[in-house]
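Okay, handing you the structure first.
Removed: one protein chain of the complex. Kept in place: all other protein chains.
Per-chain residue numbering starts at 1, and chain names A and B are given in the order in which the chains are listed.
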Amino acid sequence: MCCCVIALRNTVVPLLAVVAVVTVGCAAPTPAPGEPTPAGDGTELTLADGYEPDDLNPLLGYGAEGASKFYDGLYARDGERNLQPALAAAEATPSPDQRTWTVPLRRGVTFHDGSTLGPEDVVATYRAVLDPDRAATIRSTVPMLTAVEPVGTDAVRFELAHPYGSFPARLTSGILPSEVLEGGGPVSDLPVNTRAVGTGPYSLEEWRRGDTMIMKANERYWGGAPAVKRVTVVFATDDNTRAQRVAAGEFDGTVLPPALAKAVAEQSGMELREHASADYRTISLPFADPVAADPAIRAALNRAVNRQGMVDALLAGQGQPAFHPIPGVLPDQVEPAAEFTYDPAEAARILDEAGWVPGPDGVRARDGRTASFTLMYPATDTIRRDLAQAFASDARAAGIDVRLEGLGWEAIEPRMGRDALVLGGGDPFDPGFKSWQLLHSSNAADGFNNPGSYANPQVDAALDAALRAPDEASRTEQIRAFQRAYAADPGMVFLVFVGHSYVAQDRWDGYVPVVEPHTHGVTWGPWWNLEDWTPKP
Amino acid sequence: MSDSALLTGTHHRRDPGPWRPAGRPRPGSPRGRRTSGRARLLAGASGLVVLVLAAVLVPRLGGLDEGAVDYTAIRLPPSAAHPFGTDSVGRDVLLRSFAGLWVSLQVAAACAVLSTVIGTLFGALSGLLGGWYDRLLMRVVDAVNAVPHLLLGIVIVALYRGSVLAVIASIGLTHWTTVARVVRAEILSLRGRPFVDAAISGGASRMRVLRRHLLPAVVPQAVLSAVLILPHAVWHETALSFLGLGLPPHLASLGTILGEGRQAVLLGSWWIVVFPSLLLAATTLCVAGVGAWWRDRTLPRRRSEQAL
Partner (left out) sequence: MTAPALPDRRRGRALARLVGLRVLVGVPTVLLVAVAVFLLAAASPFRPVYQYFGVGIFSASDEDIAAAERALGLDGGVFDQLGRWLAGLLTGDLGQSLSMRQPVTQVIVERLPWTLLLAGLALLVSLVLALTAGTVAAWRQGGWFDRVVTTVGHTLEGLPPFVLALGAIAVFAVAWPVLPVAGLTDAGAAPTFAQVGRHVALPAVVLGVSQTPWLVLHVRASLISALDDDHVAGARARGLPETVVVLRHALPTALLPFVTVLGNRLPELVTGAVLVETVFSWPGIAAAVVSAALAVDFPLLAALTLLSAIAVLAGSLVADMTVLLLDPRVDADV
């Protein structure tokens, strides 16, 4: 009995002691590195991002749509999507045939490493783009460019293969200092991939892959030193995790799927920022697949999907139906005749006429071939997952069996030519050019450009004409012609333009709403012009 | 404390998961309630039959495709038309939960069979070969048991991503150790029996003895183990799918539904989480009830000793 009492004390006391020691030992907190120090004065900002860039190299496409915090292009877009000089001092001057463009450079601009911007930097950057050995992926954004030369000490001249009326709009990609480009070799090997050096309003302080990126204000920024001095971007890929953490007050803002953003804004009292976009989601159909390539299947699918239903139900109303890559935010360029109405009966009629006969399980077949193909979607992207499920459900109702596969990008990319994919892209600045990249036969199977290898001579002709159009009016006319040609034989099933939703703390002045391109994460959003923000008094 | 226990420290973990029911009072003790075993069997078995039938029948009788998206019924609370409500793309949660239960049960059954086959072969081999082989094989069992099963399962699905087979393998390859121990113990106890000696002295080969005399004798044990593994397998599948490492998100399983439930909770749609959770709890409880009765019947004294 005596032993038992001792045993009791001996058991409980050491156990408690062990737990207490463990607890106390841990509770003396070691600040995790990269943990921001508190700043209530609004000079610091912490954002959560659902997407982490692979690299920070503008030649590999980083910040290609502008709004990059580290880099400036020669030109940039303002809130009204008008082109404004950035590193250029003024508008570019074309030669009469529009094949030579001279760009004057801004004086007194310095890079983050202290060197001064000069024509040699712009020339080195664009020569790296032109050099096939350096394998710059943004080459496809300036296909018409053939040469670039310095002009004196403060201008650069671009030579084009053919007249191109809106060439300055192609010059928004970031300029690198010539020093970092020395030595040749693929640009994917440059140290600038992880240590950004640009002229932008923020410089990179630290990038811990998979965790955080810290940017600090460039006090010598040519547009004036930003008032928000330090920006921490925390990477958290899971939407729900970000929603939970931002609602818990951990961040000053983040990007969220529309319904979740609304709920979080309601609960946490943060501002809900909803931006229209030209960011389409489309089902790219592989022309290597005999079912997906069939004209009747493609035509029927375009009439079998309930686009407005998807916008209302899956995007909580935040978006617009998409029939082709030209967004409704540019009403002048949209061809009303190129719309598809949701008409399951018409879809069934097209399939019946083409000989696709419904089988006992409702799935159609023709000549022993079942109307069935595989649709891949990135498994972690909830919007694309929901769209894929809705598309499969609508297709099933029309008698077409769509098998879903949720995969990682590394598994998706090698299969883009063989299987359908929920693809995203688009910008509101130059949608004609975007359409050319996505649907012109010369870009077939070039990565994310035309992955299904769609080829339509009428579409090709209209897009070529649009790119070479001498003025805005004829350009618009050709873009409309393109939409008519595409709608007659659609090579994809465009579903929606997704609106972008964000939640943000309302502690700063300077927010300007903007129509967004297809972007990832928080580079755009309310923070696209962060350098102009000032803390609220 | 036995010597082998002293060596490994893992011998207490015959049953790795949380479904071991409360220790049964000693038989004959004045406080023992002998009725509970039979009641649990009845409740468990009938519950399980109902659940399996529902999992098979509800999606078929529901008249709807569980994957059918309804744009006009997004996140609707439970109603007469949708007794369990609808999810974020307008699918019926009732249909989808039972379809998910069926998928989860199928995956779990495959895992249980895989574990039982591996475990039986491993245990039989270890028990038959004896000596150093036995010791070596038992160290392998210890090594597998030393890593938390979910963690080892995560490693396996990570390395063989994106297939249902990987999920089955990841659960099957982590849960066989219990079976191996049980079968080995059974073989060891059988080896000393006269009928085995007689067979060996009668000139039968080792393989023949194993096939004709030993394996049939351990089959009931192996079947019991397979049943007991079922709830663990369901549990594991849901956990892996919940973490985004298991089945693909569009395929309905209890885990993928609950994985979507994370967002539902933030949006206030409790029904997307509550009903599948109840199904999950009911399933594991029923199987545990059947298993506990089986164990008490076949191993009358072992339970309470294990608890100590």
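Quick notes on this structure:
The criterion applied here is as follows: contacts are C-beta pairs under 8 Å (C-beta built on N, C-alpha and C of every residue); 3 or more make two chains touch, one makes a residue touch a chain.
Model, not experiment: these values are computed from the prediction.
Shown chains touched by the undisplayed chain in the intact complex: A, B. Only one residue in the set A:115, A:140 or A:267 touches the chain that does not appear here, and it is A:267.
Listed residues B:96, B:149, B:213 or B:250: the one in touch with the omitted chain is B:149. The chain that is not drawn here is touched, among residues B:74, B:196, B:222 or B:245, by B:245. Take subunit B: the residues that touch the chain left off the picture are 1, 6-10, 12-13, 16-26, 29-31, 139-140, 142-152, 154-161, 231, 235, 238-239, 242-245, 258, 261-262, 265-266, 268, 270, 273, 277, 280-285, 288, 304, 307-308.
Annotation for subunit A: contacts to the undisplayed chain at residues 1-5, 7-8, 10-12, 14-15, 19, 22-23, 25-27, 29-33, 35-39, 44, 46, 54, 135, 188, 208-211, 232, 236, 241, 244-245, 247-252, 267, 380, 409-410, 413-414.
Criterion: only the chains that are shown with their structure count from here on.
Each chain gets a centre from the mean of its Cα atoms; for subunit A and subunit B, those two points are 44 Å apart. Those residues of subunit B that touch subunit A in the complex are listed here as 65, 67-69, 71-72, 74, 88-90, 161-162, 244, 248-250, 262-263, 266-268.
Looking at the complex, you find that subunit A touches subunit B at residues 238-240, 243-244, 247, 259-260, 263-264, 306, 309-310, 312-314, 379-380, 382, 385-386, 388-390, 392-394, 396-397, 404-408, 411.
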